[in-house]
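Here the structure is laid out as structure tokens; the discussion comes afterwards.
Every protein chain of the complex appears in place save one, which is left out.
All chains are identified by letter, namely A, B and C, in their written order; residue positions are counted from 1 within each chain.
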Amino acid sequence: MSAVPVAIVGASGYAGGELLRLLLAHPGVEVRQVTSESRAGEPAAAAHPNLRRRTTLTFSRMDDLHPCDTAFLCLPHGRTVEVIDGVLARSERVIDLSADFRLRRAEDYVRWYGFAHPRPDLLGAFVYGIPELHREAMRGARLVSSAGCNATAVILALHPLFKHGVADTRCTVVEAKVGSSEGGAGVSPASHHPVRANCVRSYKPTGHRHTAEMLQELGLSGDSRIHFSATAVDLVRGILATCHVFLNNRVDEKQIWKLYRQEYGAEPFVRIVKERDGAFRYPEPKLLAGTNFCDIGFELDGDGNRLVVMSALDNLGKGAAGQAVQAFNLMHGLDETAGLGFAGLHPV
Amino acid sequence: MSAVPVAIVGASGYAGGELLRLLLAHPGVEVRQVTSESRAGEPAAAAHPNLRRRTTLTFSRMDDLHPCDTAFLCLPHGRTVEVIDGVLARSERVIDLSADFRLRRAEDYVRWYGFAHPRPDLLGAFVYGIPELHREAMRGARLVSSAGCNATAVILALHPLFKHGVADTRCTVVEAKVGSSEGGAGVSPASHHPVRANCVRSYKPTGHRHTAEMLQELGLSGDSRIHFSATAVDLVRGILATCHVFLNNRVDEKQIWKLYRQEYGAEPFVRIVKERDGAFRYPEPKLLAGTNFCDIGFELDGDGNRLVVMSALDNLGKGAAGQAVQAFNLMHGLDETAGLGFAGLHPV
Amino acid sequence: MSAVPVAIVGASGYAGGELLRLLLAHPGVEVRQVTSESRAGEPAAAAHPNLRRRTTLTFSRMDDLHPCDTAFLCLPHGRTVEVIDGVLARSERVIDLSADFRLRRAEDYVRWYGFAHPRPDLLGAFVYGIPELHREAMRGARLVSSAGCNATAVILALHPLFKHGVADTRCTVVEAKVGSSEGGAGVSPASHHPVRANCVRSYKPTGHRHTAEMLQELGLSGDSRIHFSATAVDLVRGILATCHVFLNNRVDEKQIWKLYRQEYGAEPFVRIVKERDGAFRYPEPKLLAGTNFCDIGFELDGDGNRLVVMSALDNLGKGAAGQAVQAFNLMHGLDETAGLGFAGLHPV
Partner (left out) sequence: MSAVPVAIVGASGYAGGELLRLLLAHPGVEVRQVTSESRAGEPAAAAHPNLRRRTTLTFSRMDDLHPCDTAFLCLPHGRTVEVIDGVLARSERVIDLSADFRLRRAEDYVRWYGFAHPRPDLLGAFVYGIPELHREAMRGARLVSSAGCNATAVILALHPLFKHGVADTRCTVVEAKVGSSEGGAGVSPASHHPVRANCVRSYKPTGHRHTAEMLQELGLSGDSRIHFSATAVDLVRGILATCHVFLNNRVDEKQIWKLYRQEYGAEPFVRIVKERDGAFRYPEPKLLAGTNFCDIGFELDGDGNRLVVMSALDNLGKGAAGQAVQAFNLMHGLDETAGLGFAGLHPV
């Protein structure tokens, strides 16, 4: 197998750096180019010190993008759509990590992003980037739009329940606990260490944009609701989404197990984590830093009709770069797990 | 004013230590005795190194308890009820920080604690320890049962809404993010630093015992539900409870403001924290370490009928020792804020 | 006693905020004014959220400084000297927390700060702000220059040994572990939470400016050396200085105890912390957050002639605002501990 030549556009941020780390170690990839407008001319390892001695690549400008097979785009939301034509002229395939092509309907951009999408014609052309839901569409696809990190955690947690009609879709409450590397947020007073350290801080109690992806991918509309809130915690990488699901009928844990096994039993990157005891009996994001896993657990409320589903992942891994590589593997007919073998650390 | 002589029974744990810190600096108190079975004979400062040079008290055994005006009991749940008669024989007043006298109905102990309460006759004798709800009953009371830390955060968050019939009581979802000093949990594999550090860990997704207090104090029964889950985060002191409340009718933020101001506008230890912007625009528990504050904020979901209420406190402060001192002040007709003047630190 | 009217100039930073917290609770002080050029017009509590409901003060501009008894200056290094005349025209006494008047010799500013001091005439007029060394000079003084945080930790650790000729002054090695609120460092890429969290980062291996204060106050010159290095750790408040001292002659621990007791036995804010066992057998900065303590411990190397002295403090407390208040108390003939009663928290 000859290596697939790829480029990472917008490679100086955290998602771009994680992609670079994964792709440099990927047996079927050759990273030909990395671009960054702000750091053009600098070595990639200056932005990503973990890659010292791993690469001699230097950032170039996007204008100097050379032809390649696949371009990974890690640009800010709103910027991708401006450059997409230029990128497509030079690369066969595109995996976009921004939100610009995640939603299929232009009106959803107006509602959730306050953004009149300039290229509604392209919205249907991208496959939504969660392989567990869209694996077949990804095989051979040219365009994939990688899913949001919170959206991935929540969609994977809820998909089996919603698909099989077990959940009451009118009211699902999700509380996500999120690390500081999420969302590509830059240097700011709120990210200053004395302010951000030790925090437990509700930063988006209502109206989080990732909700739009959840509704779309879970097939919800009308009076269905995902009540999503996000809280910042003192962690760099990681998301734990705690989903409070109300059930249409009483079920027992065996039935829940069966649903999750049916949907995810063969999935290489989704693990059901539910043990009788121990500190790690439920999903724990810190174990997943650097991996492409999404760990899912659940507990049934003895009293009522509530199912609590917990879902953990690395926002830069399965929530961004890892999932993009998984999509890349599918697009190219490679082993879906290629380059994604890191097991995660413990203790950590 | 002559100082009130007090004793702390079970003073070597974290709640006992925090009480000791507060009472040593309280202008109207003389701490006469501190007991600990496991550390009898040792200086109190050996267990509480922050109190070096602040006290020369030495732990004695509970059997040697001398007469005092007020005994603060910081014993494990189930132990208090065994010793309460002996304590009452030697102290005029008791403030109990365990769960043994929080619930008024013996059947609730069976349901939530799996515990056949041996002294149901005493259950009605204790005032439930949240001054914002039971201030008048506390004035001159002999017996107060201090509220649970999570319960305090949730009850204070929801009380104005439930009292005024604004909330749909059939479904309220609460996610608490909790520090490692909560609940008096001792040394264990789960509390080992390499395991507990960096964690975001659902440890009680359903069935948390503090739910019983919430239902009781919010006046809920029948098909009313508080769906409470608790998640451990990498913090020592602090709780942030995020409460998803569904409203009976559409309201606007002004009306919510009005309700909270009406209930808490004159409260010395409840602050409404809701600002337009900034990292601290909503409640943040780290700012409250060592204080007796409960900070409450809220955001109304533009889309639906959900109100997100955030409530923060120090589980050892307003959630335990601080609130006990506040009750003590009321019981003795002292200034309610005496000994509780610490403003909290920033940055921290 | 009538309250002393004071102003804090440059009150929107961390040291200014800590001063404000302490002075608002000080029984002998009335804070009349707080200034900030960048936040003029905003409430002080907007910058210092821990002071919500504690003050209604609003920042004014320094140009609008009203006459007061004592002005505390918390301006950036180099700025104080520019405004000192204006301040002195309006306030009887000045306590400066910058470095501008810490060194007595203008040439030391050239050497350590690369700064030609514009007002060498004033250098001798300020008392160096460590009360344990300059208590008598502070009584009734008009001008005090508060010591650097690292300098305070190191000077207090070494002073008894150097004063009594026990240490070989030619080579003392000091490694300080420092929290992120030190030095008034502002928002920067290095303080970004994903970068600064979990760090153990040597940021000033050689040439730290506080070394100049150490040499001056320990009376060192010629071939004497304090080899000082600073390492950033994942903590917001706190410094632990580990000082490796080489002894002129073999001594035993009793003699060391005796020296420290002799110098500090009567000091209200210096504690010798040295226990046989336990996690807190040596000084631990986290216990000191918010306090004015400097805890000092030591261990004698059985093998050689090395004494390891450990010194802990809160860089914003004894290392800045706390010590400034202690000086203020001495300048005004007040109880030296007034306003400094906070014991510190445990656990934390």
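Throughout what follows, a residue touches a chain if its C-beta (ideal position, glycine included) is under 8 Å from a C-beta of that chain, and two chains touch if they have at least 3 such contacts.
Everything numeric here is computed off the predicted structure, so don't read it as measured data.
Of the chains displayed, those contacted by the omitted chain across the entire assembly are A, B, C.
Touching the chain that is not shown, out of C:Arg61, C:Arg139, C:His164 or C:His227: C:His227 (per the contact rule at the top).
From the options B:Pro194, B:Gly222 or B:Gly302, the residue with contact to the chain not on display is B:Pro194. Remark: the omitted chain is touched by one listed residue; of A:Gly10, A:Gly183, A:Pro205 or A:Gly290 this is A:Gly290.
Of B:Tyr14, B:Phe72, B:Tyr109 or B:Tyr128, it is B:Tyr14 that touches the chain left out of the display. Listed by residue number, the positions of chain C touching the unshown chain are 171, 173, 175, 177, 189-190, 194-196, 198-203, 205-207, 225, 227, 229, 231, 233-235, 238, 240, 242, 244, 246, 278-279, 282-286, 297, 299-304, 306, 308, 310, 312, 347-348. Residue positions on chain B in contact with the hidden chain: 14, 180-181, 186-189, 191-194, 196-198, 234, 236, in rising order. Even with one chain removed from view, chain A keeps its contact list with that chain: residues 14, 17-18, 21, 24-25, 46, 48-54, 181, 236-237, 271, 273, 275, 278, 280, 284, 287, 289-290, 341-348.
Here is the rule we go by: only the chains that are shown with their structure count from here on.
At the interface between chain A and chain C, two copies of one sequence, more than half of the residue numbers in use are shared by both copies.
One finds 38 Å separating the Cα centroids of chain A and chain B. Computed centre separation for the pair chain A/chain C is 46 angstrom, with centres defined by C-alpha atoms. Along chain A, residues 189, 194, 196, 198, 234 each make contact with two or more other chains.
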